[in-house]
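With one protein chain held back, the other chains of the complex are shown just where they sit.
When the chains are written out, they are named A and B in that same order, and each has its own residue count from 1.
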Amino acid sequence: MALNGKLAVIDLSDRSVSIKEIPMSVRKRFLGGRGLDAYLLYNYTLPGSDPLGPSNVMIVSCGLLGGLLASSSGRCHIMARSPLTGFVGSSNIGGYFAPELRFAGFDHLVIRGRAAIPSYLWINDGRIEIRDAAHLWGKDVFETQAALEQELTDRAVQTLCIGPAGEKLVRFATVMTGFKNAAGRTGLGAVMGSKNLKAIVARGSGSLDIAHPEAALEYNRSINERILATKIAGTMQKWGTMFIYGGTNAIGFVRTNNFLSNQLEDGEGLEAENMEDVSVGHGACFGCQVHCRHRYVIKEGAYAGTYAEGPEYSSQGAFGSMVGCRDLNTVLACNHLVNRDGMDTLETGNMIAWAMELFEKGIITLADTDGIDLRFGNDEAVIEMVRRIAGRVGFGHILAEGPLRAAGVVGRGSEDYLIQIKGMSNLHSDERPTPALALGIATSSRGADHIRSRPGIDVYNLPLPTLERVYRDNPAPYAGPLVNRFDSYEGKAWMVLWQEHNYMAVDALGVCKFHTIFMSPNLPSFTEFSRMVELNTGLCLTPLQIWDAANRSYTLERMFNIREGLTRAHDMLPERYFTVPTPAGLPMAKGKSIDRDRFEGMLDEYYGLHEWDASGTPTPQLLERLGIGWEPTDVL
Amino acid sequence: MLGEEDTQPKERSREERDAEVRCLGCLGHFRPPSGADHADCPHCGASWRLTWLDAHSVKIRGPWKKS
Partner (left out) sequence: MTEVLRIDAKSCTGCRLCEIVCSVKKTGSVNSARSRIRVVRLGGSSGYLPVVHRRDLAVIMAGDIGPGRATMFEEYRRTGLAQCDFCGGDPACAKACQAHALRYERCAQEEVG
């Protein structure tokens, strides 16, 4: 069957590899991917482990449906204690690596220790070798993958690797596969760099037996047809996530000049349609029919002629609106640079935007920035700062430390200008007009983030019957209110919690969030997941059992964070969300701020729905019901 | 983005939904003339630039700045 992939525990310090079975009982309780990773992280990591020390554990996995007949089943999940936040480090990545890992016989890797010399892992049909990577150290992401393909004389190998930023322990370095697929958030590339681990390469010829092949083929076809029938899929096929910008900027949901505005005036140059001039086609992740990835060649500037992939909506913000730049070429060049060197586009853009606001306000000067004019809209300065952060050069060395540490170095009240939660910076979205989205970023287990719990469909002000269909008793019972106004505080705690479970299920199954209820209410969720699992694996899990598994894993992430010092105070928005109203946008978005008391009320409600106490700690009753406890176990 | 996606799946056919946009200002649905690069919302009068995914499917690109 498909579910005989193993768990490998690899100790880079003593170069040992231990291979273990994953019991079916564990799969039923935690599924796979991020779900089982949460279990492994909690149990394999000692409290207080230095995120960049050998005792931190890095976990790499495919989902329960990884490589199988489920829409876009190529997602790979990576976890560790984050060097950026000190809390859960967790990031999900597309491409083709996860299925190849599974073809090679492994579903989860637990990597600990630190290699004495730069190394890479070669995982090939059930065997794992720790190999010398001295010749790869210093190479960028693209060079590394090409060199490994050549060295292993196989163009079909799939590689996860770090670039120079990961080697230099930039605290928001990424783990990359392909040209643009990035485990982008929480600094997992730095964890890999700290372990002297340059790359993990997988190649497998194993078969993943499908429990009900004909029915699975037919069901997958029907799911794909359903996905492609949505307008969102048609739009993504043509413009990728970049399409989001036109609408959100028109309304006033786009953080601009760090946090000085919520709309980029005259920002048409960043619209997705401009990609037509540079696009050479689209790319897709494993098994995906939406193919949302642009493939392009830069036409102008220092990187003219360079082939690259992406960018995403996040880069339009990171190197566009947040830094006040209106030239798509800047976005394209910076997107290329962060992918080449292996850095999180969002954190990089946020650090530069923050520095720019400090510079404009006179809190820092040319003396701090190595003479670089960090006024908003200085395209050249933005590109130069990306290079300097990746290389930890001059002021870039400070920014490479991430928001809280950088503000600690700069001082002078600079922390007040960070747009971060739990030590991780936010997307360039401005959630002041949207309380549900604000609660989502405040409570996300990995810090300010839009794909942990964001009820994206809330901003559509959908008809109530649609909200009822999505959020009521689907599959967990809910008797509270549902309100179809995005400016409301009522009923939003449940929407956030529901999305949290849904996204955890998606990450645990190893499929793509764009193929679930995220930006459209008409895409698959628990009911369809249950059917996919049964037809592919033969495992019968009801929608409610999948919900419970998601809850179990999310609760473990919460417990991990609490073990590392998280309190209710960490589930809090940046102060300016409460005190500074949005200055721009359409009437629905202008003059808005978050009401502190109502936000606190929403947070209480969210904790209550989670069965967490008022401090945000899971109650004993919840833990008993989920069958988990505070004491680490070593079942696997 | 906002409001254009499948907001009334039961009431509208795919064809209707693809041919319509939802005004970002008042959230009302309307059908722009085929191939138009901009259109006014008949409900609130707001003007929008349009983008066509294909000959039959349209979405709002951004605000139309009246000169």
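Going forward, contacts are C-beta pairs under 8 Å (C-beta built on N, C-alpha and C of every residue); 3 or more make two chains touch, one makes a residue touch a chain.
Computed from a prediction, not measured in an experiment: that's the story for all the values here.
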{"item": "Among shown chains, those touching the left-out chain", "value": "A"}
{"item": "Chain not shown: contacting residue from A:Ile10, A:Leu169 or A:Ala216", "value": "A:Ala216"}
{"item": "Residue among A:Gly287, A:Pro543 or A:Pro574 touching the omitted chain", "value": "A:Gly287"}
{"item": "Options A:Thr153, A:Ser207 or A:Gln621, residue touching the unrepresented chain", "value": "A:Ser207"}
{"item": "Residues of chain A (touch criterion as defined above) contacting the omitted chain", "value": "2, 67-69, 96, 99, 103, 155-156, 205-210, 213, 216-217, 220-221, 224, 228, 280-289, 291, 295, 297, 307"}
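FYI, only the chains that are shown with their structure count from here on.
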{"item": "Residues on chain A engaged by chain B in the complex (per definition of touch)", "value": "229-232, 234-235, 238, 243-244, 246-251, 268, 271, 273, 457, 459-463, 465-466, 519-522, 586-587"}
{"item": "Chain B residues within the chain A interface of the complex", "value": "1-10, 14, 17-18, 24-25, 27, 48, 51, 53-54, 57, 59-63"}
